[in-house]
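All protein chains but one are shown at their positions in the complex.
Order of writing sets the chain letters: A and B. Residues in each chain are counted from 1.
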Amino acid sequence: MLKRKYLIPLLTSLFAVILVLSACSGQSNQDSKQSEETTDAKDQPIAEKDGNSITIAVSSNLVSMDPHDTNDTLSGAVQSTMLEGLFGFDKDMNMIPVLAESYEASEDAKEFIFKLREGIKFHDGTPFNAEAVKVNIDRVSNPENRLKRYSMFENVETTEVVDEYTVKVTLKEPFGAMLNNFAHPAARMVSPKAIEEYGKDIAMHPVGTGAFKFVEWEHSDHLIVEKNTDYWQEGLPKVDRITIKPVPENGSRIAMLQTGEADFIYPVPTDQAELINGKDGIVVENRPSIVARYITMNTTKKPFDDVKVRQAINYAINNEAFLKVVYSGYGSDLDSIIPEGLQFYSKQTPYSYDPEKAKQLLAEAGYENGFETTIWGANNSDAIKAMEFIQQQLSLVGIKVNVVPMESGTLSDRIWSVQTAEDADVELYFGGWSSSTGDADWGIRPLLAGDSIPPKSYNVAYYQNEAADELIYAALQTADPEKRADAYAEVQKIIWEDAPWVFLGVEDTMAGMKNYLKGVYLLPDGAMNATQAEIVQ
Amino acid sequence: MENGTVITQSDELIQSKPEKVKTPLSEFWRKFKKQKMAMVAATFVLLLIIVALIGPFIAPYSATEPDYDNILSPPSLEHLAGTDAFGRDIFSRIIEGTSISLYVGLTSVFIGAVIGTVLGLLSGYYGGRLDSIIMRICDVLFAFPGILLAIGIIAILGPGLENVIIAVAVFGIPTFARIVRSSTLSIKESVYVESAISIGAPARRIIWKHIFPGTLSSIIVYFTMRIGTSILTAASLSFLGLGAQPPSPEWGAMLSSGRDFLNSAPHVTFFPGLAIFLTVLAFNLLGDGLRDALDPKMKD
């Protein structure tokens, strides 16, 4: 009696558990079988695809389609299907001319003359010419318009139309990295007629010269673009439609790729990359990014005011293990203060993993018994993992670290909104930076120049070094690449030895796609390019 | 003390029975031990408490020490529940996490239940303006989503485990208040309460002796269900940087951290999930047993 009473619920529940677990175990059975058949993702048969339209699943919501008022990489990436600038970046973040044919820069980096490509029309039929460029640059460089990318162009004094296809831009101050600003997504060109027609609403009705035309944007859900049949580049575009869909959950994004609901997804979480690569016609593509990962040390506070302590911490952390634990090995060394993918990068001698040397340096600095400190960072799982790793590594040399992950708004308030260096509570901060212009200047100046301390900019290490500052600004006084390269080489050397940061690594960009899809790729700054998308069966 | 009052209320019934004279406690025990499932659950809860107390001494491995050669290894004889993304033994982490998860789960629900019950009793019994005010306050509390409330509370009180408990307790208050109020409203109209009012019994006595016991069954049901929710809520708070800080082995936080490995390493979520499930199940069964044992109308 009693036995039967328990038997049935037990069986029922067992059945339920098996049913639910079958979802994951079924998956892994299938996995192991397939991975025996194909070890290389390239060998697997091409997946099937109906139609000539593709869907791209991304991780967060789109914010704006106004290039001059956009500061998130994702919105910028989506804009790139519709809008183009005078310059752009290729797959490896090299600057390439797009709507401009050529340029001339004056020796003092104050005057830039652009020769434009002829015969191009915006999607609404407006011709692309010098006047259109002037309207765009005037718009973004006017503080009255309160556009988020104003500061990239506030240095512009005048923009003049020389002739139909020649524009001359004059700066207030010399700025050697200006060309990179013109290659930045913020300098993409929008139809002057559309700007007049829509005013501020241009953010919802982008009209450019790009390979695809805007169709619709359901703000809560997706954005659709369609083929621009009059595109100026021969043979492009090759697909009819692209749907961009925000899918915030990692697991769901992967599931969409597995079922074929999406043809391209990014980012792919590093810990799942290996699991999905080479199955269901999926290829995971990882490439070095320009996202540097580091810990800032507040150099105005004890014990981090001592360079020996800062170097000791660099020696105490095993960077290889860091990449393995936090990014499943998808990353590379950060062997300068900027990643290898940036212009003017110069390699430094790495701080090798050497806990003994770390202990010795700590002892020399008077901390033979270690000390206690606190690390702040974001509350996403990668950041927490990274901070826990740092905690463990530093405990081995006697430093006790308290890990405090914070919600983004709170974190930004406590780090960036601090008014003076004395008020700063931050000790260690786990952060990252991607120089969206591809230039060394934007990778160094906002983070390490003496006058960049919060709230003005992002120097949370509160690092001050006059020699470095002089070089940083000298490099901006010229547009001559050689002179700039020399200055930046010296800056990198000085700061590397001063070690205001713990240099951890450079993440990879992680994209997942079906193997019939070609021509869609991620740039090192994490933006996506889908202009050349093509389905190959 | 709650038990005591309920039993007093049922004194007449018990004493009218031609059995040996019993104290309320032994009567409660007699009824309680008859319920097999509740006894199993009580044993399990007792076990949990013991584990919570001696956890660190019996865990086979350190709960916080990573082992980078053993990342995400599946369950084996060596690691009964496998290891997590840091190579830490999940079984040991669950054992060491028992105290913190039980502490957060139980205290926060208890605080929420006490405050909510008092508000609900007052609101339901007195009605009128007091009722309107309390219920509108609850409506306002309902409207604040948990995450926002948590950020706010932490902003005022600062981070720390105790403040997390307060935050989680605050989420629970309005629900308890409305449940208790609804029972109070219907019990208030029952014959025995009306007669007590008519003979002029003081309100405090009526609420405490006649109404409160009647609401207990709903309270217990919600209380026991809420424990699991609280453990999970506390975990989501620790992800906001508010709760127990990493690498503390809190069950909810362990569960959430396995979210990214759901396909590749299901054991990372499965075992903490199982721990929460069994705990909630045990408390639910225990709650049912308690309720029946406390219920005077329950036939033997």
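Keep in mind that, in the parts below, a contact is a pair of C-beta atoms (placed from the backbone, for glycine too) under 8 Å apart; a residue touches a chain by one contact, two chains touch by 3 or more.
What we mean here is this: contacts and distances are computed from a predicted model.
Chemist: Looking at UniProt, which of "1,2-phenylacetyl-CoA monooxygenase, subunit B", "NADH-quinone oxidoreductase subunit K", "Glutathione transport system permease protein GsiC" or "Phenylacetate-CoA oxygenase subunit PaaI" names the chain we cannot see?
Modeler: Going by UniProt, the chain not displayed is called "Glutathione transport system permease protein GsiC".
Chemist: Tell me which of A:100, A:247 or A:448 is the one touching the absent chain.
Modeler: The single option touching the absent chain is A:247.
Chemist: Where the complex has a chain not shown, which of A:91, A:172, A:219 or A:347 is the residue touching it?
Modeler: Touches the omitted chain: A:219.
Chemist: From the list B:25, B:46 or B:155, pick the residue that touches the absent chain.
Modeler: Reading the full complex, the residue touching the unseen chain is B:155.
Chemist: From the list A:117, A:148 or A:205, which touches the chain that is not on show?
Modeler: Considering all chains, including the one not shown, the answer is A:148.
Chemist: Which parts of chain A face the unshown chain closely enough to count as touching?
Modeler: 4-9, 12-13, 16, 20, 22-24, 26-27, 61, 63-64, 69, 71-72, 143, 146-151, 154, 200, 203-204, 218-221, 245-249, 251-252, 255-256, 258-259, 261, 407-410, 412-414, 416-417, 433-434, 436, 442, 446, 455-458
Chemist: Residue by residue, what part of chain B touches the chain that was omitted?
Modeler: That gives, for chain B, the contact residues 35, 37, 127-128, 131-132, 135-136, 138-140, 142-145, 147-148, 151-152, 155-156, 175, 178-179, 181-183, 185-186, 188-189, 217-218, 220-222, 225, 228-229, 232, 255-256, 259, 262-263, 269, 273, 276-277, 280-281, 284-285, 288, 291, 295, 297-299.
Convention: only the chains that are shown with their structure count from here on.
Chemist: Using mean C-alpha positions as chain centres, tell me how far chain A is from chain B in Å, no decimals.
Modeler: That gives a centre separation of 44 Å.
Chemist: Which residues, counting only chain A, touch chain B once they are in their complex?
Modeler: Touching chain B: residues 2, 21, 24-25, 27-28, 250-251, 254, 269, 271-272, 275, 321, 324-325, 379, 381, 384-385, 387-389, 391-392, 402-407, 409-411 of chain A.
Chemist: Show me the residue ranges of chain B that touch chain A in the complex, using the header's touch definition.
Modeler: 36, 65-66, 68, 71, 85-86, 151, 155, 159, 239-242, 245-247, 257, 259-264, 266, 270
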